[in-house]
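A single protein chain has been omitted; all remaining protein chains appear in their positions.
And then chain A:
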């Protein structure tokens, strides 16, 4: 995994609660290989009509918001299906962080493992940032993972929480599997105990 950069970008608002992963990546693209262009399928059925033409007022089709690296979402962003492909689609399009009041649990976990940082900020803060994005579409937002702060387009600074280990993995590009494999002896000891207890 590539080390997570300090991000500065316009912020693309998806101003609805409970956006589900079926919207982010429709199920008919789930069979695509990992290295396929998932970004092209991001929000496919909200972003394009059946004939392939763009839905003009969908955020990703607004001229100012075509190439953002930071997304803003509503409550329970990316709920529903566990499909990691939804993260691949966000990442493939260029997003590296999503700022929302809350996330679907599995999506947030999937994001951390793929260099898409889920940032939880209070609902009022996110609502204000969405309003700023709509008022000044070219306003830039900064996500500083090192400092654990978001700087909104209006210059206000908002701290956020993240698991320290996930932060370290993202900053240094470490993957969790290598770390766990280094604890092989602990796992083997557990398995021996498990065998004795027969459960």
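As a working rule, a residue touches a chain if its C-beta (ideal position, glycine included) is under 8 Å from a C-beta of that chain, and two chains touch if they have at least 3 such contacts; residues count from 1.
What we mean here is this: contacts and distances are computed from a predicted model.
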item	value
Chain excluded from display, named as in UniProt, from "4Fe-4S ferredoxin", "3-isopropylmalate dehydratase large subunit", "Monosaccharide ABC transporter ATP-binding protein (CUT2 family)" or "Multicomponent Na+:H+ antiporter subunit B"	"3-isopropylmalate dehydratase large subunit"
Residue ranges of chain A at the interface with the undisplayed chain	16-18, 20, 22-23, 26-28, 30-34, 45-46, 50, 75-76, 79-85, 87, 102, 104-106, 109-110, 113-114, 163-166, 176-177, 180-181, 183, 186-187, 190-191, 194, 198-199
